[in-house]
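Note that one protein chain of the assembly has been removed; the remaining protein chains are unaltered in position.
This part shows chain A:
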Amino acid sequence: MKHLLELLDSTVQRWQDRPAFGDEHGTLTWHQVGLAVHSIGTAMTRHKVQRRPVALYLDHEVPCLLAMLSTLAAGGYYTVLDTAQPPERVRRITDQLEPALLVTDAAHRAAAEALGLNCPILGVADGLAQPPEPFVLQTLRAEAIDTDLAYVLFTSGSTGAPKGVAVQHRAVLAYSAWAAGTFGIDETTVFGNQTPFYFSMSVTDLYTSLRTGAQIQILPKRLFSFPVQLLDYLTTHGVNTLYWVPSALGGVVRWKALDYTALPPLRTVLFAGETMPTPYLNYWRAHYPTALFANLFGPTETTDICAYYIVDRDFADDEPLPIGRACDNCGLLVLTPDGKAAAPGEVGELCARGSFLAAGYYNMPDKTADRFCPNPLQPHYPETIYRTGDLVRYDEEGLLQYMGRADNQIKHMGYRIELGEIETAAFGQEGLQSCACVYDAPRDRLVLFFTAGRDLTEALRTRLAQRLPAYMQPAVYRRLKAMPQNQNGKIDRAVLREQCKEDENHAYH
């Protein structure tokens, strides 16, 4: 197999009238998806997008999925833009991408035009009205190879220019084969899709569905404000599989929503994107004792994931979850700073090799060379590894444990500190809903932000004093009404660091 739409072709043939993609406006069958992709794909070929970038300015709904697949049908590669972002942030991406075509809908036409891009604009409705030209699409397919790009996914990067991770068909084919096989995704799977399509986690939902005939039910973002209604929505749509960021799973925990309504028929709960607080996992597992729970780990640069751990035992609330072992068909190395293999138990940088790897960063040769490097352990022929920048070690059971970001480790009172360890120790505190530890560099102190129904400052101070050395004690505890979240639904640490700065400005008044 060389092209991602071969997955779609066989699924359309096999599962014709079964539901494929749904959102709150309606549901399309696989047959309908196949027709729509041929129409929009044909319309795109008018703009000569073969091996060129196509920007999609569409909301988190079914038409965006159609536009993504249609881009592949036309031989191009897509980038999904976030319609909720201010135009200047969108342009930071389009300036680097220089799309050959912008696809939008009637609701976003004016905003799309206001971006002022130097390329034609295609409306999804116009694309759908286009009679398909199978011969044109077949020719493009015949000319495709599996190292052509499928998409360029921009990592949000709080500072500096966003980096466009260029991902080939080959990588998504290899990755989705692992993901579908490992988690038993099949035509009876119904994903409740939380993650936006400009975020790498959504690759798993989309391409394992394409591969198996699973259904994707896109969840309206606003439902994550109303956890009981969210659960009822899952039940109504027969959602049985979740792949969410832990903060999204945590919203249900914070309100104990599983205790207030009928349990949705979940059988698989996967999570990735940030560290899973173990109390969240324990709450979900208590309600779904027979479901499969797995902690997935990886960067956009390995398509989505490179390591995983299927939860197979109980964990205490303040015990960290392992990230487990390498995905099948993905190679992992743990390297010391001098490029040697780390000894068992020794902390080193996680590096990945194999077909899951992205081609590199779009229009960024220097950044690409910095992270996509020759394998120092394999001198006999050229082999590229991706350096994740994540620190890990193998524990006594041979499972990988996440030790934090190499560039995020802070030095405080002369010690190297991993902020995640402080958060893990804080979790387990009765009444704590969420927490995040931030290093306030100008004042050289640790600040623990938390949310809880009552002020837990003294309880947390006592708890951490018993569990962590003096140099890891937060100097300041700040209770927030709500934990800030970024566009993907993860805790927004940049906002918390800003709050430290603001506190400093107010300190003398």
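What we mean here is this: contacts are C-beta pairs under 8 Å (C-beta built on N, C-alpha and C of every residue); 3 or more make two chains touch, one makes a residue touch a chain; residues count from 1.
By definition in this document, contacts and distances are computed from a predicted model.
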item	value
Protein name as given in UniProt for the chain not displayed, "Electron transport complex protein RnfE", "Glutamine ABC transporter permease GlnP", "Aminopeptidase YsdC" or "Acyl carrier protein"	"Acyl carrier protein"
Omitted-chain contact residue, chosen from A:Leu35, A:Val228 or A:Leu292	A:Val228
Identified contact with the non-displayed chain, of A:Leu28, A:Val103, A:Leu234 or A:Ala257	A:Ala257
Which residue of A:Leu140, A:Leu173, A:Met483 or A:Cys500 touches the chain not shown here	A:Met483
For chain A, residues in touch with the removed chain	84, 221-229, 251, 255-257, 260, 451, 481-485
